[in-house]
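Up next is chain A:
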Amino acid sequence: ESKIAAAEQFFPMLVYRTGPYAPNGIPVANGFRDYYTMINARDGGINGVKVSFEECETKYNTKLGVECYEKLKGKGATLFNPYSTGITYQLIPKARVDKIPILSMGYGRTAAADGRVFQWTFNFPTTYWSQASTFVKYVATQEGGLDKLNGVHIAHIYHNSAYGKEANPTLDALSEKYGYKLTKIAVDHPGQEQKAAWLQVRRKRPDWIFMSGWGVMNQVAIKEAVSTGFPMDHFVGNWWSGSEADTVPAGDGAFGYKSAALHGTGTDWPVIQDIIKHVYGGDMALAAENKVGEVLYNRAVLNGMFGIEAVRTAQGKYGNKQMTGEQVRWGLENLDISNAKLKALGMEGFTQPFKVSCKDHETGGPVAFQQWTGKGWQFVSDWITPITEVVRPMVEEAAAAYAKENKITPVNCG
Partner candidate 1 sequence: MEFMENVFVLPFLDIADSPVFFLEVIISGLLSGVMYSLVALGFVLIFKASGVFNFAQGAMVLFAALTLVGLMEQGVPVVIAILLTALLMVVLAILIEHMMLRHLVNQEGIILFMATIGLNFILEGVGQIAWGSDVKKLDIGIPDQSFEYAGMLFNTLDLSAALIAAIMVTTLALFFQYTGTGRALRAVADDHQAALSVGIPLKSIWIIVWSVAGLVALVAGILWGTKVGVQFSLVLIALKALPVLILGGFTSVPGAIIGGLIIGVGEKVVEVYWGPAFGGAIEGWFAYMLALAFLMFRPQGLFGEKIIERV
Partner candidate 2 sequence: MSEQNRSPDILLNVEGISLSFGGVKALNNISFDVRKGEIRAIIGPNGAGKSSMLNCINGFYHPQEGQITFKGETRKQMQPHKAAEQGIARTFQNIALFKGMSTLDNIMTGRNLKMKTNFLWQALHLGPARREEMQHREAAERVIDFLEIEQIRKTPVGRLPYGLQKRVELGRALAAEPDLLLLDEPMAGMNHEEKEDMCRYILDVNDQLGTTIVLIEHDMSVVMDISDRVVVLDYGKLLADGTPDVVRANQDVINAYLGVTHE
Partner candidate 3 sequence: MTAEAVRQTGGAAQAAAPLLTVNNIEVIYDHVILVLKGVSLAVPDGGIVALLGANGAGKTTTLKAVSNLLRAERGEVTKGSIEAMGERIDSLSSNELVRRGIIQVMEGRHCFEHLTVEENLMTGAYTRRDGRAAIAQSLEKVYHYFPRLRERRTSQAGYTSGGEQQMTAIGRALMANPKMILLDEPSMGLAPQLVEEIFEIVSDLNKQEKVSFLLAEQNTMVALRYAEYGYILENGRVVMDGDAASLRENEDVKEFYLGLASGGRKSFRDVKHYRRRKRWL
């Protein structure tokens, strides 16, 4: 705590710039770093409170994550973005005790959307389960309506881990509801060899494929899909399976591949332009080398914005000074990302507005679908809202089970 000057807001960064997931980790880490840097350079911090940050390398490894967490905690961290499902799971119980909130944007434990049980964990704007439901809705729009889903054959190719399996319950539940046929195909970690999975695809000939992949698994799957001759525009990744790192190695074959998205890509957004201006001094080439505008980079920018805005929100209540973990938590819980605010932040259209509440830490934000054009990604759908009436009860059930097992009394959100 002592190391932080009085007027600094410290943002810890758990990054993975090395190891098997580095191709994904690098743009994420750069995005955070650049957004924080830009805030200091452009605005002089948050309402005059400078942003400070420090990276700690986790190699995407839970055990190294512990060390990083403790180290950065000791330096006055007030908000963690773990960027690894494993580390998130591990920090969720600690958050409550250490009084440091966790923001796992679009990953981690879906049940944490129930803010009454997971008071200290946030996963807005949306979750895996919501995402799966938007995928089903997207297929419906392509097939001509939800009622046309009956008889459609969807395959879910997933990373055989807790993360990869997340979408399964939702897809199952919706399959029951809408009558599409669901085939689940698991791919073992790390996924460099997927012949068996794609043989099954060849055999079963699904109409659509949804993929929950990560790292090398995505690249190989896209290549295999190409060589199997699967129509790429019917192959949709989740938002962790749709970045440049996944499509580039497959070359031209990847054209037409789709994925879910939480935000826009490219550099045409005012906020990204600000970064190029303030961080890279307008040097586009340098910016491109640092992956500015790539999917995962922009995701980190969005994520960085959430953290900063949470602090700003908290400052609105507690005064313009350095916020504590508890205050940041309040800020997160009362975060209101309105269209006006997005505009002010240079992110209009970049993502959709939402409002967090005590009960709902997810907000059931909408998801868009984007397609790979060979150079970049392009939105090919509107923002699709999740099927909340199916997802939310599942969330509450899971949260209740967790509360029971861990002897947590849900808070009353009034």
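Following the convention adopted for this analysis, a contact is a pair of C-beta atoms (placed from the backbone, for glycine too) under 8 Å apart; a residue touches a chain by one contact, two chains touch by 3 or more; residues count from 1.
These made the cut because all candidates are chains of the complex that A comes from, given by their letters.
Because the structure is predicted, anything quoted here is derived from the model rather than measured.
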Exercise for the section: State which numbered option touches chain A in this complex: 1, 2 or 3. Expected result: 1
Practice task
Could you pull out which chain A residues touch candidate 1 in their complex?
Solution key: 17-20, 22-23, 26, 160, 184-188, 190, 192-193, 195-197, 199-200, 202-203, 215-216, 219-220, 223, 226-229, 245, 248-249, 251
